[in-house]
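Missing here is one protein chain; the remaining ones are kept as they sit in the complex.
Each chain carries a letter (A, B and C) given by its place in the written order, and its residues are counted from 1.
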Amino acid sequence: MTTANSRELIARRAEKEIANGDYVNLGIGMPTLVANYISPDKTVVLQSENGLLGIGPFPTEDEVDPDLINAGKETVTASIGAAYFDSAESFAMIRGGHIDVAILGGMEVSEKGDLANWMIPGKVIKGMGGAMDLVHGAKKIIVIMDHVSKKGEPKIKKQCDLPLTGKQVVNKIITERGLIEVTPDGLVLKEVFEGYTVQDVIDSTGADLKIDVNA
Amino acid sequence: MTTANSRELIARRAEKEIANGDYVNLGIGMPTLVANYISPDKTVVLQSENGLLGIGPFPTEDEVDPDLINAGKETVTASIGAAYFDSAESFAMIRGGHIDVAILGGMEVSEKGDLANWMIPGKVIKGMGGAMDLVHGAKKIIVIMDHVSKKGEPKIKKQCDLPLTGKQVVNKIITERGLIEVTPDGLVLKEVFEGYTVQDVIDSTGADLKIDVNA
Amino acid sequence: MKTIYKSAQEAVEPIQDGMTLMVGGFGLVGIPEQLILALVEKGVKDLTIISNNCGIDDWGLGLLLKEKQIKKMIASYVGENKEFERQALSGELEVELTPQGTLAEKIRAGGAGIPAFFTPAGVGTEIAEGKEIRVFNGKEYVLEESLTADFSLVRALKADTFGNLVYNKTAMNFNPMMAAAGNVTLAEAEEIVEVGQLEPGFIHTPSIYVQGLLQAEQEKRIERLTTR
Partner (left out) sequence: MKTIYKSAQEAVEPIQDGMTLMVGGFGLVGIPEQLILALVEKGVKDLTIISNNCGIDDWGLGLLLKEKQIKKMIASYVGENKEFERQALSGELEVELTPQGTLAEKIRAGGAGIPAFFTPAGVGTEIAEGKEIRVFNGKEYVLEESLTADFSLVRALKADTFGNLVYNKTAMNFNPMMAAAGNVTLAEAEEIVEVGQLEPGFIHTPSIYVQGLLQAEQEKRIERLTTR
């Protein structure tokens, strides 16, 4: 399991995937953390699929507005230049390819870039929310997650066992152990993070990895 | 050809098809006249498919706003309670069945209620504008037109010869000679107007008419 | 010009057992609080509810769920509600989970007279099973059909007496599309103003979509209070 430290490391690394001027959707959970690390040198507009373009920081107690939440249902503020709109417009934005980067959590990612992150059959019924639309809409899909499950089993696998959110949709996976690109030739390990070796990553990954680490 | 008097008669009769509280779309040309005769006892909201719900009277010279026109490209005003919106929303309104009555002009109407009102092959290229959407969207489609062509030929026919705007879409036809309903059993003459006899209408109509005139 | 109801009870009076209802809101934000409470009080049952979520255990649509008034739920995310999970797993409640964008678009299509459209969301997943898949420009899409409802219940910040609506911030969410997709749309507004008081260029829901109005105060419960 990732510690608070490794969650910060993942979020900080994910932030580097965001360019100045990008419109970005951050999924619920760990992806939300990325907002805390966006460089002040970048103008980045965060989209919330419940109808807000321009998520600001969490409110002070005085600023709390019950009618202003993010997709995780947390009270937020709107940043300067923000716009509100309805859910159809919000997903027109997402589905129409206008979001530059979506950073999502994952339960499993396959070597082809399939993503499973919405359901564990027989255990919980929650629903997919906007994830199935996001994976097909954003120009770049980055999954950030723990490298292995609570039981220590690989979450990056030849094939997903859980019900899919989308097929061949993930571009990059960032975990506490490294950064992996999904390419037409399979998974390519591009970066290994402090405290792990290339062999550590290979051993904890359930699919073949090509190694292209500049170290 | 209809005179100014008979155009007024047609428009006044068409007005009776509008109920208090109705949302109405008036086509370009003679249908536009209907607006002049709407009873002050009725609240009627006129929709203009270029993005206005609530067409008001023509402006005074001082009120003219070049950014405020109707679908006939005439300068208009907005009535109290009006709303502006984009063309997709405007036709969502139309196509989605939210308009109670559409009053349109016609070149030909068939005995099944087919309408031709947009094109004369080889002669003019104008385009259908919003007519093809309107005929499928509004709850009631009323065609108002001259009973016969400039050459004196019937415009109500067994079949339309001109390219269709829509098939089986017209509910009522109002001309200077009478009011005809399109029913599953064919055309039914319901009213004959001053100056004409039932036989006059039969003789100037190119399709079978059932007669159901309360006179 | 539109019917202005004196109470939520009066507004929901024509809603009958077995009807399909759309209910606005995302989480607890933008839900028509008083209309939902009146449905609970009325005890109408066997409802099919179309709403992004299903409230929480003790507020919003969760109240209808608790009283077993819902037969079928069409939603995108229902993870806030333990009773939902219990009824769904036991088979008491029929559930149709729909990707959020697809749900929004199905409702928008219903109001706009579009019976079906192709979307990429859900292709290659169980959501697309049994549905037509077609390739456009080398990419697969699934055919989804539109949704409409007997009644749509929406929540606005302001309404005018014609039925024009304005929503507040992210309380807009599903409300405008639902307003258009209901055979009858009832709008619960925090404030009802005279016609002419709303700016015509900034109306979120034009009056044509709204049949009935109710002025009602809102509790606006907060699901996840997060502060700096």
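Following the convention adopted for this analysis, a residue touches a chain if its C-beta (ideal position, glycine included) is under 8 Å from a C-beta of that chain, and two chains touch if they have at least 3 such contacts.
What you see is a predicted model; the values in this text were computed from it and never measured.
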item: Displayed chains contacted by the hidden chain, counting the whole assembly; value: A, B, C
item: Option touching the unshown chain, where B:129, B:186 or B:206 are the choices; value: B:129
item: Options B:13, B:95 or B:172, residue touching the unrepresented chain; value: B:95
item: Of C:116, C:133 or C:225, the residue in touch with the unshown chain; value: C:116
item: Given A:23, A:118 or A:193, the one touching the chain that is not displayed; value: A:23
item: Interface with the unshown chain - residue positions in chain A; value: 21, 23, 43, 45, 47, 53-54, 78, 80-85, 89, 91-99, 136-137
item: For chain B, residues in touch with the removed chain; value: 48-52, 57-61, 64-69, 71-76, 78, 84-88, 90-91, 94-95, 114, 124-133, 136-137, 163-168
item: Interface with the undisplayed chain - residues on chain C; value: 105, 109, 112-120, 134, 136-137, 139, 141, 145, 166-169, 172, 199-202
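By our rule, only the chains that are shown with their structure count from here on.
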item: Chains in simultaneous contact with chain B and chain C; value: none
item: Chain B-chain C separation of Cα centroids, rounded to whole Å; value: 35
item: Intercentroid distance (Cα basis), chain C paired with chain A, Å; value: 28
item: Residues of chain C touching at least two other chains; value: 108
